[in-house]
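The following block contains the structure, expressed as structure tokens.
One protein chain is absent from this view; the other protein chains keep their places.
What follows is chain A.
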Amino acid sequence: MFRTALRNVLAHKARLLMTVLAVMLGVAFVSGTLVFTNTISDAFQKSSAKGFDQVDVAVTAKYQESKGDQVGRTPDLTQALLERSTKVPGAAGAIGVVTGFTAMADKDGKLIGDGFQSQGGNYWGDKDPRYPLKSGSAPQGKDQVAIDSETARRAGYKVGDTLRLSVDGPVLAPKITGIFTTDDGNVAAGGSLALFDTATAQQLFGKVGTYDEIDVKAASGTSQTTLKAALDKALPQNLVETTTGKKLADDQAERIASGMSGLRQGLLVFAGIALFVGTFIIANTFTMLVAQRTKELALLRAVGASRRQVTRSVLIEAFVVGAVAGVTGLVAGIGIGAGLRSLMGTLGATVPDGPLVISPGTIVAALAVGIVITMLAAWLPGRRAAKIPPVAAMGSLHAQPTTKSLVLRNTLGALFSAAGIATVLAATTMSGSDGQAPMGLGAVLLIIGVFILTPLLSRPLIAAAAPVMRIFGVSGKLARQNSVRNPRRTAATASALMIGLTLITGMTVMAGSLQKSIDKMATAAIRADYVVSMANGNELSPDVEKKLGRIDGVTDVSPMRNANSRIDGETEFLTGVNGTAIGKLTDLKVDEGTFAVGGTRVVVDDQRAEQYGWKAGSTFTVAYEDGKKQKLTVSGIYEGNELISGILLDNATLTPHLSDKADMMVMVKTSDGASDATKDKLEKALGSNPAIQVQDKKDLSNEIAQMFTLILNMVYGLLAMAVIVAVLGVINTLAMSVFERSQEIGMLRAIGLDRKGIKRMVRLESLVISLFGGVLGIGLGVFFGWAAGELLGTSMATYELVLPWGRMALFLLLAATVGVLAALWPARRAARLNMLAAIKSE
């Protein structure tokens, strides 16, 4: 039997090639994902281990939890602690580490990197072992800086150049005195690093006389654990924590691994979708192969093969196909993994160098996925093959499509669909996170239900296309009828496309609606012309507010100053604003009372009001960071949003209690309104600082839009896989249809349908099936998008369903393109059929 099975594999090369391709794509995606994530995390792990070479034990401050009315805080690591650490037995020396945000401008004044990974720090003494100098010398004093070699290379900086940089607002322009190399994981990941001498760094980062971390080096012969024990003894246990370098490296490796696991899971989900879609196609292909070979299999049965042997021969065939697809998919996957890595490189994210990691797990997963999926998909057709009666060998007909009643199937499908719809609808009435699980469950049920129902749906939906098909005359009529001849096959083919388009459409609807509502929320609530913030979302220096307030034409300015406090024994954020200006800068809907901020009068958002049971006129006691308490009065309750929420109080009241003034953004209103000239003026007044963003409402919208576009494009890219697999499925189905109907095609040619007409007939059939899948997919996608939106809408007042008609038309066009492309080869084949052979093919 094995030899027979093997011969069969080889006898139907073209059809099998497509099956192999379908499985291969899925496997390639799975193994590509695994290779990529393994490679990256391996490389990060290696580079992070290197990053801790200079640390034997790290001393960090222990966070003091909030207690009663005391706001939680981190104690300072003082110079005294550093000196004490150096003197501990077994310590060879200690380095005080200071870090903070430092944005660097390139030669055109643009920010280097994306802000989040723009780091600054201190260069320890004359020769910092952490940062070997490549050229130049250590930075000394306020006007000198050293930068990492990777950033220097990217921006084209040399020793002696002047570098414009900013820490929390003001622009500095120190001279570059040194360029150093580092294996800092952050830099390896594409960040930038600027180093100042320790005193300057402490001053710039607002940590005069203190450190973020003390790295202690062990004397030779002293182990990390011995040193740690000695430090634990010498330092105040309640204020500091000690960690060995090895533990740090391990922790970081773990963090990286878990960080990668999110990405890996995301990618694997898409691989799963590709495989799921692929499964239909494999099942379809094997059904066709079996149908095509009815006579052959019946002959085997007639000459004495048992049912089991027939089933086994089909399964062996599937095994061979799966194994071949698994191996080729693995190879392709390794290529994809390498490709993804270099793609990340070209996108600006520097990935640490390292060998491509192909773990045994990846190999096993690829082969298992390929073989198991293929054999599972071939199991049903295999059983069907076994049921072919031996007498079929004598007959002359191809296996007829199963005319078995669809009643059971339709009932089952209707039940699943109804349950799915009911669950999804029920979920939309729930609030936020409660509805997520039922929503997901309902979506899965509904997709399965529709999938089961597709044969039933195919008739009315395709019949609806009849008026259009009539334009194409006989070819159109025949195409329409052919497409509903084998509803099961049409359904399986269309389903592959349906699933891809459901996901794509659902994502698009959701993203579009979300974007619109966030956009509305952000811009509707703001009356300010400009919002000034730090590129990385860090705090601005209080200087920024002062500078902006002094500009001619600026009428109102208010910072949004963050502070922690304790209310009723809970930690609560306070936002300090300019009480006289805030009303003119924002346009918040007031539910109760008046929007008045000043003295002890504050406004709170609806969520806090509900949480604490406040009404307009309520009073409460707040404990500030410095431990002082104050009684505040709620003057009004407003509707909070993503941009502005919480308790707003006047800065005159709040600021005296703060040690650090942390302004998250500054809102500005000008007499002339938003214009390029005004923006220019503001930017100039802030010293054309690369790290500071001056954004008007449109910029804010664009920023939000950009974020969504990026995510959507990624999703589109990944789902393209599912669409490619769907194309293969359509090709397969058409090829089979052409094969089965060769006699009819021969007759049509004989009685006068020309080659063009035949081609058109096949193409139109393909188009109809593809559009059928497309319409189902888009319909389901819109439903899911709507439902998910309803769920989100419960926690988002401005949520509004946005149907992306243009995009949807595009998706339908995509489905049509799939149909046309898939029909190219089968249509050619049909047109080239040898008429005489075809007529006699019985």
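Criterion: contacts are C-beta pairs under 8 Å (C-beta built on N, C-alpha and C of every residue); 3 or more make two chains touch, one makes a residue touch a chain; residues count from 1.
One rule holds in what follows: contacts and distances are computed from a predicted model.
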item: Undisplayed chain, where the name is taken from the UniProt record, one of "Heme exporter protein B", "Citrate lyase acyl carrier protein", "Branched-chain amino acid transport system permease protein" or "ABC transporter ATP-binding protein"; value: "ABC transporter ATP-binding protein"
item: Which residue of A:Thr102, A:Asn482, A:Gln693 or A:Asn732 touches the chain not shown here; value: A:Asn482
item: Contact partner of the left-out chain, one of A:Ala302, A:Ala323, A:Leu376 or A:Met747; value: A:Met747
item: Contact partner of the left-out chain, one of A:Lys520, A:Lys589 or A:Arg755; value: A:Arg755
item: Sole residue of A:Ala368, A:Ile448, A:Val715 or A:Met835 that reaches the chain not shown, by the stated touch rule; value: A:Met835
item: Interface with the undisplayed chain - residues on chain A; value: 473-474, 477-478, 481-482, 485, 743-744, 746-755, 757, 835-836, 839, 842
